[in-house]
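The complex is shown incomplete by one protein chain, all other protein chains being positioned as in the whole.
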Amino acid sequence: MFVAVISLTLLGSALGLFLGFAARHLEVEGNPLVAEIQAILPGSQCGQCGFPGCAGAAQALADRNAPVTLCPPGGRAVVQALALKLGMEANLSDVADNVPMMAEIKEEICIGCTRCFKVCPTDAIMGAAQQIHVVFREACTACGKCEEVCPTESVKLQPILVSIQSWYWNKPFAGGAI
Amino acid sequence: MKLFDLRGGVHPEGRKNLSAERHIRALSLPKYLFVPLQQHIGAPASPVVNVGDKVLKGQLIAVAQGAVSSSIHAPTSGVVVALGDHVAPHPSGLPVPTITLQSDGAEKWITCETIADPLALSPEDIAARVGAAGIVGLGGATFPSALKLNLSRSSGVQTLIMNGGECEPYLTCDDRIMRERAVEIIEGIQLIAYAVAAKEILVGIEDNKPEAIAAMQAAAQGTPVKVVAMPSMYPMGSEKQIIQVLTGMEIPAGGRPADIGVLVHNVATAYAVQQAIRFGRPLISRIVTISGGAIKTACNVEALIGTPVQELIDFADGYSQPAARMVLGGPMMGQQFTNTNIPVVKGTSGVLALTQSEIGQAAPSPCIRCSTCIRACPVGLMPVEMVSRIRASDLAAAVSFGLKDCIACGSCSYVCPAHIPLVHYFNYAKGDLATQERVKLKQEATKKLADTRNERIARIERERAEAAARRKAAREAKERAKEAAAQAATETV
Partner (left out) sequence: MTPIAHSPHAHAPVSIGKVMGTVLLALTPATLFGFWLYGWPAINLWAISIIAAIVGEALVVRMQGRAVRPVIMDGSGILTAWLLAISLPPFAPWWIAVLGSLFAVIIGKQVFGGLGQNVFNPAMAARVMLLISFPLEMTSWIAPDANAPGFMDSLRVTFMSQHMDGMASASLLGHVKTEFTRGVGLDQALAGYYSPLHMLLGSRAGSLGESAALLLLIGGLFLIARRIITWHAPVAMLLGVAVPALIFNAINANHYAGPMYHLLSGGLMLGAFFIVTDPVTSPNTATGQLIFGFGCGLFTWIVRTWGGYPEGVAFAVMLMNTLTPLIDQYVKPRIYGRDRKGAALTANKGA
């Protein structure tokens, strides 16, 4: 029995020492930016961005091959941090923080140019030349195309406010229970 | 009469003696009345008055909109001072569109049509008058009554069940109205039975209200109305349970009582129906129980719709001690509120100010799977399993355990020794599923819209291309003709 214990102990220690030595002295220098970006990402490797895990996403970001808004689970916080790190401007409207939105038209500054309802993919905007346009809540998908073409910034995506019809109970906070 | 067994149920302490012996008294007229446009299930009513309009008591101020809706009438005479948002009797505390009425103190009625022999009216006419009077289910469900009458008449009703269960602790408003207005209620019941051509009429009253049973039995003498004492148990007053205990039948899942030839109405609704048909008076007031350990003088009042709850609390001499929780309705299914400016609405059965010891709530502790909730569930669900799925955000699994059959009676939460807010989880899950369903429907609708648009654009392009091709062909033909002509000309020359 002692032979077995001693031999296994020695084998384990030797291999452990070797691995430790290898990690310290044979390390390959990576791009430090990639590592820094990876630190910002959630690290959940969900793959929603289309890259193989957060490391792949970090590499793509460092190569400027991906927008800073690529990470849906990260939300606004990650987008802002990435934009800061890469010195890019972030378009936060690309990141919906899970709040339902819809386009709203400020009637005072709408000039009735009809550009928005021409681009609307779901015909959610009604109007005619020189007339104020209206958005149908039920048809608007909050794609934001109207916002891009509006010459007066009259169309803006706004969060849909909770109404008595859409309100429902929150998930109870159970603490350490159950 | 033979009663049938129910499964589950709980026996919370009744505490009805706080207010059971107090006669119904009319509340003094408040200065301002806040009448929300939605006091019923369905679409909100649409206002037909403007700010500054003078209205009479009982005048129509908002008209039903769409298939499921109910009209709303001025609770007193006065002036409309605002059409806008006011805090609603709803757990969200969100404001809802509300007509604010300043009372003039005259209490001047509209001219009401009195009908001496209502049974001479046609059943359709009775349903129409019930609808015009803005009557909704006063047991708390607030489903428009006229709609229920029409649906039941068209599908045929064997049994009309009048719900006098009042199984919620504290509440005595139905108890009092049955004791004091039994004759009117029996007349209202017969009108409802006539309107739906019911063959059997049962009034189910829990046996903890012997005086109400006696009064109703006396009033029902010589009528086909049968008053039945039911065992006291929560939730006996729930529609599904009262049908089961009186008839032994169950409503098929996802169905309505009409599917099994039953119609259930609350006894207070019968009173409102009688008032509307006999005296042409719309529903502008209701009986409310003011009770709870923190209320000085618990009592029953007849309050105008729109009366701020604070007026009711003042009427009950205010608080005897600071209330730990204010509740609208009964303690089992009622809603907590914090703003005492909320108005009494058609579905308000009680205003409770409860002390901490009455609530008896403790911090949740781990579930020990004791299955007390399973034994308490009157529907046969397994709350313990549903909650563990909902906690893991697996709502689909919770649905497969019967989440949608839950009647949210709160029996499981009441008995849970671990004080887990089971029914809160279920209502959260139901709300989340409804929202997901809405999103899905919207996505389908918008996808269809996008497809239509794409088709249209494609068609326009195609038409444009065709038109261009036609023009080109025409032009070419013309050129060819010209050329031919020119050629012909040269040839001739």
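The letters A and B name the chains in turn, as written, and every chain counts its residues from 1.
The rule is simple: a residue touches a chain if its C-beta (ideal position, glycine included) is under 8 Å from a C-beta of that chain, and two chains touch if they have at least 3 such contacts.
What you see is a predicted model, and the numbers here were worked out from it, not measured in a lab.
Only one of the listed residues, B:Met230, B:Val351, B:Val423 or B:Ala450, touches the absent chain: B:Val423. Among B:Arg325, B:Lys346, B:Arg389 or B:Lys430, only B:Arg325 touches the chain left out of the display.
Interface note for the absent chain: among B:Leu151, B:Val183, B:Ala214 or B:Ile359, the touching residue is B:Ile359. Residue B:Met333 is the one among B:Ala45, B:Leu283 or B:Met333 that touches the chain missing from this view. Subunit B meets the missing chain through residues 7, 10, 12-13, 91, 93, 156, 158-159, 169, 240, 244, 249-255, 259-261, 325, 327, 331-338, 352, 354, 358-362, 365-371, 374-375, 377-382, 384-385, 402, 405, 410, 413-419, 421, 423-424, 427.
Just so we're on the same page, only the chains that are shown with their structure count from here on.
Interface of subunit A with subunit B (complex): residues 100, 120-124, 138-141, 162-164, 166-172, 174-178. The residues of subunit B lying in touch with subunit A in their complex are 38, 88, 90-92, 94, 96, 363-367, 387-388, 390-391, 418, 420-421, 424-425, 427-428, 430-432, 434-435, 438-439, 442-443, 445-446, 449-450, 452-453.
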